[in-house]
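Note that this complex is displayed minus one protein chain, with the remaining chains in position.
And then subunit A:
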Amino acid sequence: MYVAVKGGEKAIDAAHAWLAERRRGAKEVPELSIAQIREQMTLAVNRVMAEGSLFDPDLAALAIKQARGDLIEAVFLIRAYRTTLPRFGYTLLVETAKMDCIRRISATFKDAPGGQVLGPTFDYTHRLLDFKLAAEGSLPDAPKAEPHIGPVPHITEFLNKEDLIQQEPANDKEPRDLTREPLDLPADRALRLQSLTRGDEGFVLGMAYSTQRGYGRNHAFVGELRIGTCAVEMEIPELGFAIEIGEVELTECETVNQFTGSKTEPPQFTRGYGLVFGQTERKAISMALVDRALRWKELGEENVGAPAQDEEFVLYHADNIQATGFLEHIKLPHYVDFQSELELVRKMRAEAMGTMQEAAE
């Protein structure tokens, strides 16, 4: 006598209990605190904030802890949380020209007002495992210098003054909101940038890399990369003026791209733009390259059929929460569909075998 499989509910509860135990790991090892993750796994926290579209280091750290370090799972937790939050309004534009920079480099000019600041970067470290870190020890303080006081203007502005770089026309149109409206194509640049800044780092990196290797090639210089904090201001209706409600850490990248000119545009440099929450420079640079590749139409360039030029391809596949959900859903039972295919294949095989036999006879 066959008894149909039951007990899905019990199995789910047991699986969750086991998961909780595995998440904690060996109990004799001290538990990670949210503060430890926030302070010592900062770049993971930044990635979760960027792709989760929510600037809150503590919540991101909590999500990482809950997700056992699976960053896409952590991004998912943040996204599912943020979508339930009420929307009070919109802040004023964030002025990245007034950023308090901890890092600011340009690959196009040796020096510029505001100076080059390497900041806390892995660049130029030798990637040798530091076994001292395996032992807990105290760390000597890093040397300190006087901070630069004064404005740190955007480097592309210098090219702008000479008309050597394409002008970005000001646009007061309210941008569409990717999280409140269905994606509708063609997308304007604001919508593309929204999608890219929360897109999967690996996907955006791969797309950007493909442009460097010739799939829609447009050689990019990092005109400027800056990382730092910016004030966030909001107009409060009751007050009638804007006040600072907090600050966010941002990475901004402007690329300067060669451009020989087209039927509609004289020879000049063009730009790609990346802006991402937190210290996330690989993502910001990637974003700028993909942004530039997607601008082929407005610049009158040729569409060479490269994936990174294809807005629909890029925007529909950049979101790792959509991608991972759909990819992993093939774990769900599909036996009804499979059964119908099974019958069809059996039937078609039987017919084909019959025909073959007839032919042999």
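In this section, contacts are C-beta pairs under 8 Å (C-beta built on N, C-alpha and C of every residue); 3 or more make two chains touch, one makes a residue touch a chain; residues count from 1.
Please note the rule applied: contacts and distances are computed from a predicted model.
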Task: Per UniProt, the name of the complex member that is left out, chosen from "1,2-phenylacetyl-CoA epoxidase subunit PaaB", "Thiol-disulfide isomerase/thioredoxin", "Hydrogenase maturation protein, carbamoyl dehydratase HypE" or "Alpha-D-ribose 1-methylphosphonate 5-phosphate C-P lyase" - done: "Alpha-D-ribose 1-methylphosphonate 5-phosphate C-P lyase"
- [ ] May I ask which residue of A:Arg22, A:Lys110, A:Arg127 or A:Arg180 touches the chain that does not appear here?
- [x] A:Arg180
Open item on the list: With the missing chain put back, one of A:Ile149, A:Ala170, A:Leu239 or A:Leu332 would touch it. Which one?
Closed with: A:Leu332
- [ ] In the full complex, which bits of subunit A touch the chain not displayed? Write them out.
- [x] 1-9, 11-12, 76, 79-80, 82-84, 86, 179-186, 312, 316, 321-322, 324-329, 332-337, 339-344, 347-348, 351-352
